[in-house]
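The other protein chains are all here in position, but one chain of the complex has been omitted.
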């Protein structure tokens, strides 16, 4: 797998994503936000952190970065794009995904491991999971409350575009730690190639520090690329 | 010529305004029981070089649409002059 990880001013998890991807054998290139083009790659990752300090709105200014033109084009041509945490916020601000991430219900930053249910497995990112599987990913954010107006929310659910949903350890529904509507933790675009998620899969990859559900996500991407004959 | 334009950006009705709700709760705790609603927004003051007031306002509108306001969840209004004075 060839991956490009974008670094915006204030991105913190770009290095972590690189480490996680390299641990499964991917070739990774770091791309500065001011570049006009992307290197040849299968997957573009917009990492977590505090691009532009989260000033104005999280992800708002990063969404206007020069590199985003190339990211949009990559997505238009069917390339894979993954937005993690701040990356998810940037995807919604840029219009690649529909929705907004508001400030957490309790107005506080939350960092902890949490359980999510894998709602859909026929995606490039989740094909190695089992539908309904409960996995653990860490969350660390202040603005993760997913929002859409009711009509759009119904449409999102109706077209099966929720990929991860916050849940209790046994998979039953429970309130999202950040108050996200419909407990939505991650969604995919209509075309199925752009995924945004608040939890951090790169933090659940290295065996030395914890869980490896993140590894399953990276391997899913690899498998999809292979089967699509893109290698 | 330099024009001051004030932009007010605030949550759309129907969008959960968690900040406004938190402030409301605190005000009630503090004894301000007559407060019925609080909505927390942003004030942005722009100094724009333009030929005339109208084109300064037009630039300010584009700035709001393209960056300062997320039209999914926010509305904005523009006023000439510096509203903070």
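Lettered A and B in written order, each chain numbered from 1.
One rule holds in what follows: a contact is a pair of C-beta atoms (placed from the backbone, for glycine too) under 8 Å apart; a residue touches a chain by one contact, two chains touch by 3 or more.
As a convention for this text, contacts and distances are computed from a predicted model.
K.L.:
Suppose you had to identify the omitted chain by its UniProt name; would it be "Peptidase M10 metallopeptidase domain-containing protein", "Molybdopterin or thiamine biosynthesis adenylyltransferase", "Phosphoribosylformylglycinamidine synthase subunit PurL" or "TusA-related sulfurtransferase"?
P.N.:
Missing chain, per its UniProt entry: "Phosphoribosylformylglycinamidine synthase subunit PurL".
K.L.:
For the unseen chain, which displayed partners does it touch in the full complex?
P.N.:
A
K.L.:
So which of A:24, A:72, A:110 or A:174 would be touching the chain we can't see?
P.N.:
A:110
K.L.:
Hey, which of A:83, A:99 or A:138 is the one touching the hidden chain?
P.N.:
A:138
K.L.:
For review purposes, identify every residue of subunit A that touches the missing chain, sorted by number.
P.N.:
Interface with the chain not displayed, on the subunit A side: 9-10, 12-13, 15-16, 19-20, 32, 48-50, 52-55, 108-112, 138, 140, 142, 200, 202-203, 206, 208-209.
In this text, only the chains that are shown with their structure count from here on.
K.L.:
What is the distance in Å between the mean C-alpha positions of subunit A and subunit B?
P.N.:
About 30 Å, centre to centre.
K.L.:
Note which residues of subunit A are touching subunit B in the complex, please.
P.N.:
56-57, 60-61, 64, 93, 98-100, 102-105, 107, 145, 147, 149, 179
K.L.:
Any idea which subunit B residues touch subunit A in the complex?
P.N.:
Residue list for subunit B touching subunit A: 14-16, 18-19, 22, 66-68, 70, 72-73.
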